[in-house]
Structures are given as C-alpha cells and as structure tokens.
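With one protein chain withheld, the remaining protein chains of the complex are depicted in position.
For clarity, chains are labelled A and B in written order, and residue numbers in each chain start from 1.
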Amino acid sequence: MPLWTVYHPVDVWSDADKAALAEKITDLYAAVMPRFYVGIVFHAIPARNLYVGGVKNDRYVRFVLEHIARSFANIEQSHHFIDKINEVLAPFVSDRGYDWEIHVDETPFDYWSINGHYPPKFGTEDEKAWRAGNRPFARTHN
Amino acid sequence: MPLWTVYHPVDVWSDADKAALAEKITDLYAAVMPRFYVGIVFHAIPARNLYVGGVKNDRYVRFVLEHIARSFANIEQSHHFIDKINEVLAPFVSDRGYDWEIHVDETPFDYWSINGHYPPKFGTEDEKAWRAGNRPFARTHN
Partner (left out) sequence: MPLWTVYHPVDVWSDADKAALAEKITDLYAAVMPRFYVGIVFHAIPARNLYVGGVKNDRYVRFVLEHIARSFANIEQSHHFIDKINEVLAPFVSDRGYDWEIHVDETPFDYWSINGHYPPKFGTEDEKAWRAGNRPFARTHN
C-alpha cells in the first residue's frame, strides 16, 4: 500500500523525471507509514492504445491508486490528501500541458501481505519497527 | 470514470478496430455522462504472458472496468448495462472466435479528481457544463 499504476504518454517524462516524481509521491505517504509501502508502476502507453472520450490521446496521464494500509476517515480528509497529491503532480502534468486524472480505491487491510508477513496495524510497536528499518520483519505482536 | 483496462492478444485488433471499439464503448456511457470521462487503455499481451485456467491463451480478451461516476442501483440495472456492453463487444470478440470476460468494480466518487477538480455530482449545472464543453472546468457550485 499504496500501489500507484500510472498510464502515461511515451514522451512525457525522462527516467530522471520518473525518479523525481516517485520520490515526491513517496514523501507524501512516508509522513504516516513505512516508506517501502509505496509502490509505483509506470506504464508508457502509445497514443494508439490510449483513448479518452473515444479519441486517441497522447496528452493525458491516468493515475490509479490502490490504498490498503490506511482508509480515509471522511471526505475532508480525502480531499485534503488528494489536493496534496495534485500539488505534487502539477509540475509533472499540467505545467507541461498534459491533462491528468486520479482515482483512489481502498482495498481490505486484512487481505494484504508483504514477504509472507501480514503488515502490523497503524501505530503499533511492530509498525514503528517496520518504519524505522524500512523493511518488513517477522511480527512480534498481534 | 469509467476506466477500461483491456488485456488482449497481440493480433486480435488493428488500430482501426481499436478506434471503432473505443468509440462504441464511449457512446454507451455518453448517454449519461460527459464523453471525456471514458478512458480506455489497451494492453497487447503475448500468449506467453496470459494464462487462463493455468494454460497459455491467445484467444482471450479480458476487460477490467472501473466505474467511478455512477453506481448501479440494483442487479437489473447492472445486467441491463452489461448486456449492452456485451452486444457492443460481440463483433470484436465472439464473432472473431475469441473468448472474453468482463468484470466491473465500483470505486468511491469522492476519491476522484480530473485536472485538479472534483467532478460535479450527477445532474448538476456544473455537470451539464462539463458535458456540453466535453472538458473539466473550475466548479461554480458545490
């Protein structure tokens, strides 16, 4: 958690851009969870394979976010976080003349496993250890 | 919304076929929402990377639909719409000897953003403006 799947035009970003974007996205989440929870997959999609409104599009970036470790408590919280995401994204999309769309799905915390471990609950000692070590450990508590 | 992710054999469709399919899919949704809401990503998957029932398959198309802007009210409505989708797809799949599978997930309306805007609710003046202009605008109402 989260898993970001990013469908983007072939030429929108250099590898350095992707690295910079990945770091900024990760920073957003790392304020409240282990850094290694953040996974990002970039898919370059040629215009002939990306349609928006029924027409080919090479000026559009689509961000699909699956959130697992945390759920938004209410719409104020979700808007606050999504607004921050949009601030991070702006230099990579709108400032370069690209349209972009985001949506978030939330999936069950209990149906999630890393290296064979079930991640610890928010705020537990185990989670603190995972965050400090920036990797999963065998759990010492339930 | 919706986002269609389409995993298909390498040779099933020409670029013209994809354009025709994308237009027909978009027409289905455009009856009730702005046309530009419809995003479609085509992924050509070679048989060595697509397994169905544990065996390689190059005669199978998998449609993954994420619905955000609208929720089905009941099973009659969902079947009605999915039946219409299947009618649209038939010439592109079964009529060419391909198997196909569809599933729809619904994700939260509130966790969705286009060009930094939260899309307007169904039937509002803002949504009418987005639909008429076929693009997002800054919202004038809540």
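A few points about this structure:
Here is the rule we use: a residue touches a chain if its C-beta (ideal position, glycine included) is under 8 Å from a C-beta of that chain, and two chains touch if they have at least 3 such contacts.
Everything numeric here is computed off the predicted structure, so don't read it as measured data.
Residues touching the missing chain, restricted to chain B, are 7, 43, 45, 48-56, 60, 62, 64, 72, 75, 78-79, 82, 85-86, 90, 94, 99-106 (touch as defined at the top).
For chain A, the residues touching the absent chain in the complete assembly are 1, 3, 15, 18-19, 22-23, 25-27, 30, 34-44, 66, 68, 105, 107-108, 110-116, 118, 134.
We adopt the following convention: only the chains that are shown with their structure count from here on.
Put simply, the C-alpha centre of chain A and that of chain B have 22 angstrom between them.
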